[in-house]
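Only one protein chain is missing from this complex, and each of the others stays in its spot.
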Amino acid sequence: MNHKHAIAAAALAMALTTVVSAPAEAAGKEKCYGIAAAGQNDCGNLAGTHSCAGQSTMDKDPGEWKLVAKGSCESMGGMLKAEAKKRYEEKKQKG
Amino acid sequence: MTAIHPLKQAQIHATPVGVGLRHEHYSAALLPSSHSVDFVEIHAENFFAEGGAASRLLDQIAERYKVSIHGTAMGLGSAKGIQPEYLKKFTRLVNRVNPVLVSDHACFTWGNIDDMPVHAGDLLPLKFNHATMNVLADNIDRVQQALGRQLLIENIVSYKQFSPSDYSEAEFLATVAEKTQCGLLVDLNNVLVNYHNFTNGNALQLARQWLRHMPVNAVKEIHLAGSTPVEPGMLIIDDHAQPVSDECWQLFDDATARFPNAATLIEWDNDLPSWPRLLYEANKARCRQAMTTELMA
Partner (left out) sequence: MSGGNISVMDYQSQFLNEIYHVDSTLGDKGLQVYQNNLHMTAMLSLTVTYPVLAQMVGEQAMFVLSHRLLRAELPESGDWADWGQQLPALIRNSELNAEHPYLVDIAQFEWVFHLASRSQFHALNSASLQRLADEALEQTFITLQPSLKYLRSSYPVHGLWRLHRSQTEQEVPSRQQLENVMNHQETGCYVIAQGAHNTNIVEVYEDEFNWLRGISDGLSVAALLDIFPAFDFAAWIASAIQRDWITHLE
């Protein structure tokens, strides 16, 4: 038995221990289901909801719509401009 | 009052009343304390995923309720045909759930843009002519064969008006039902919305006439929904965001009397009320049904 086979045998032993200890079948009945994402396909027509997203800043011409990030990007952008951005750029170059 | 005619008596039985089951109501509907409902209708494509939370949820739903599967994307009137991959997923879902009803719309969804295949993501109106009839009937045949069961076809709202063609909408649906032996799903609100949007006449009167064209035994399901009111001159959008209107309830009374085999479904997709409020809407349908059958007796 060479070195690789010894490693494989050890791995098998570990794997079998794990399989035995994992309560795989029992867990199948558990109600630990994660969250179902909202359905993306519906019959209700959304044409009338246009104005909610449109807001007054939205021009009628799609070509004029500006892409401005609000939400948490407002804080994130500020943070990146300072320390963090430098750090991540350095890291990126290394990576 | 004379004795009830035996045939009429046979017709007087409560037909199932269900509600559309949407994401927002999954947990409320699965609570042990939830009141029951005769069936729930799900949108097929929302359960196309092969695994994950939605798929597990479906098992729980099907354990608790009878399920009707309603497609929103099959586009049975598409000249391009229904994409095989879509039909495969649809068939797999139907086989898995064994639903009480299976339905989709008399519309088209598939086509080409610059020779690239595209799906409309919407229910687009058909021209009611012979050529379209052939396309629709062929596609329905194919789907019914793939599923090995009857499909119900629903009338849609159209925001586009066509010049009169070979058939009226009602004749078109009646003909395709006869040709293919498919069933019909009559959406009462859609009939009303179309008349409100494109005629000046009394929409309720016109809708009642529309119903008279429907082959009685082919109508297996009725959809009830409400649309947000609009200013005069604007198109009513079929947003399924409101309780069923009085006008639509009145039309429902006619439909109940006419189509004794039809199940009823409350469709509510946007600005959803609470689950109990939705079930209340279903109970309302049940009560009106009972009153109509009592009158008929």
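By letter and in written order, the chains are A and B; residue numbering begins at 1 in each of them.
The rule is simple: a residue touches a chain if its C-beta (ideal position, glycine included) is under 8 Å from a C-beta of that chain, and two chains touch if they have at least 3 such contacts.
The structure displayed is predicted, hence computed values, not measured ones.
A.B. asks: Based on the whole complex, identify which of B:120, B:206, B:257 or B:272 touches the chain you can't see.
C.D. replies: Within the whole complex, the residue contacting the unshown chain is B:120.
A.B. asks: In the full complex, which residues of chain B touch the absent chain?
C.D. replies: Here the touching residues of chain B are 45, 48-54, 73-75, 78-80, 83, 85-86, 89, 108-113, 116-122, 124, 127, 130-132, 134-135, 158-161, 234-235, 237.
A.B. asks: If you put the missing chain back, which residues of chain A would it touch?
C.D. replies: Touching the missing chain: residues 4-5, 7-19, 22, 24, 27-28, 30, 32-34, 37-38, 40-41, 45-50, 52-55, 57-58, 60-62, 65-73, 75-77, 79-80, 84, 88, 91-92, 95.
Criterion: only the chains that are shown with their structure count from here on.
A.B. asks: Show which residues of chain A lie in contact with chain B when the two form their complex.
C.D. replies: So the residues of chain A in touch with chain B come to 33-49.
A.B. asks: With touch defined as at the start, can you tell me which chain B residues reach chain A in the complex?
C.D. replies: The touching residues are 22-24, 26, 43-46, 52-54, 56-57, 70, 72-73, 122-123, 157, 228, 230, 237-241, 267-270.
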